[in-house]
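Here the complex is missing one protein chain, while the rest keep their positions.
Going in written order, the chains are labelled A, B and C, and every chain counts its residues from 1.
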Amino acid sequence: MATIRVQEAPFDAGAEQAALAAGRADVGGIAAFTGLCRADDGIAALVLEHYPGMTERALAGIAAEAEARWPLTGCTIIHRVGRITPGEPIVLVLAASAHRTAALEACAFLIDWLKTGAPFWKREEFSDGRERWVEAKASDDAAAGRWRKG
Amino acid sequence: MATIRVQEAPFDAGAEQAALAAGRADVGGIAAFTGLCRADDGIAALVLEHYPGMTERALAGIAAEAEARWPLTGCTIIHRVGRITPGEPIVLVLAASAHRTAALEACAFLIDWLKTGAPFWKREEFSDGRERWVEAKASDDAAAGRWRKG
Amino acid sequence: MAMQILYFAWVRQKVGHGAETLEPPAEVTDVAGLMRWLAARSPGHAAAFAQPGQVRAAVNQEFCPPDHPVRPNDEVAFFPPVTGG
Partner (left out) sequence: MAMQILYFAWVRQKVGHGAETLEPPAEVTDVAGLMRWLAARSPGHAAAFAQPGQVRAAVNQEFCPPDHPVRPNDEVAFFPPVTGG
């Protein structure tokens, strides 16, 4: 069963990871990816907008796809929305499995697909008052594309 | 700079991860892998032995290789030794970078190389009193081999 | 019967609001047709849909290509390519 959350509040990566192993002894590996807000080019903050309803649906679909492709004992996707300042975490994905390769591959799959398959949009706020919507990257499409089947 | 630790005590994956991002705003992603002790086939505990001196050297070498191959802002390897019971974490590897692909690839590299390139040995203790040294897996050699250059 | 139309990110900013309930005429049968019809509603809508190739759509909360049909009671959303994660 996947844990999916969209929230303004920060998350505790260690606690989320511990939750995937709590009370069970069949988890051999947990792979995690945390995405953080960088201070590139004078960015003062990122403002994340999403499509309530569709977001949870899209994330649940991405998690279900990972669970269908790899023998996972659990996975977690937490994505923050609202205003996030440099150094703060934005997104956490976790994949747990009996075996490390499944956990590592599923974790990379989850973050690659999330980048192109979930309705989030980022606006950059700069210290000089300018604002700019982040543009989608071809490299993200390419990263997601490598998981496309045959 | 890599953080390398070999210790009997448990570790706090969340705190180690936070340490890689603390006080800086150039980290875009942190990839983590935690390996845990499974209760396969009635295992009561794993006992981990290592080669003091060579272990730290080998882990530092693996971390330096990751830092040479990917533009990392930091990486961490913590490996426990001694007696570890099912459900407990054994090893933590972290790789931080401005970009997620570097973090994810370096993390997978670190755990794959650690499995074949650092002097640790695991003995399984079973609930019926039997003991058995874990045998090296061809799949681990293959996983490490895929990172071999040209 | 009406359609619920949603806008996100700069599409929302250009249109000037995030949601509206509209009754497109019968000749609007797909996402591309709905975009052309919406573009004629106001200068804001026109700006939002000026480059239709930069706008993505979802029908009933699933990403859809421009030739996807739209029907009464559908929830149709327009937005730029996603940039989460």
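In the analysis below, a contact is a pair of C-beta atoms (placed from the backbone, for glycine too) under 8 Å apart; a residue touches a chain by one contact, two chains touch by 3 or more.
The structure displayed is predicted, hence computed values, not measured ones.
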For this session: Please provide the labels of all shown chains that the missing chain touches.
Result: B
Seminar exercise, completed: The one of B:Gly42, B:Pro71 or B:Gly117 in touch with the missing chain is B:Gly117
Seminar exercise, completed: Contact residues on chain B toward the hidden chain run 35, 48-51, 53-54, 57-58, 79, 90-91, 111, 114-123, 133-137, 140
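We take it that only the chains that are shown with their structure count from here on.
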Exercise. Looking at which chains touch, is this a line, ring, star, complete or other?
Worked result: line
Exercise. Which integer distance in Å separates the CA centroid of chain B from that of chain C?
Worked result: 48
Problem set entry | Distance between the centres, which are taken as Cα means, of chain C and chain A, whole angstrom | 26
Problem set entry | Whole-Å separation of chain centres (CA-atom averages), chain A against chain B | 22
Problem set entry | Touching two or more other chains - residue numbers and ranges from chain B | 100
Seminar exercise, completed: Listed in rising order, chain C residues that touch 2 or more other chains are 85
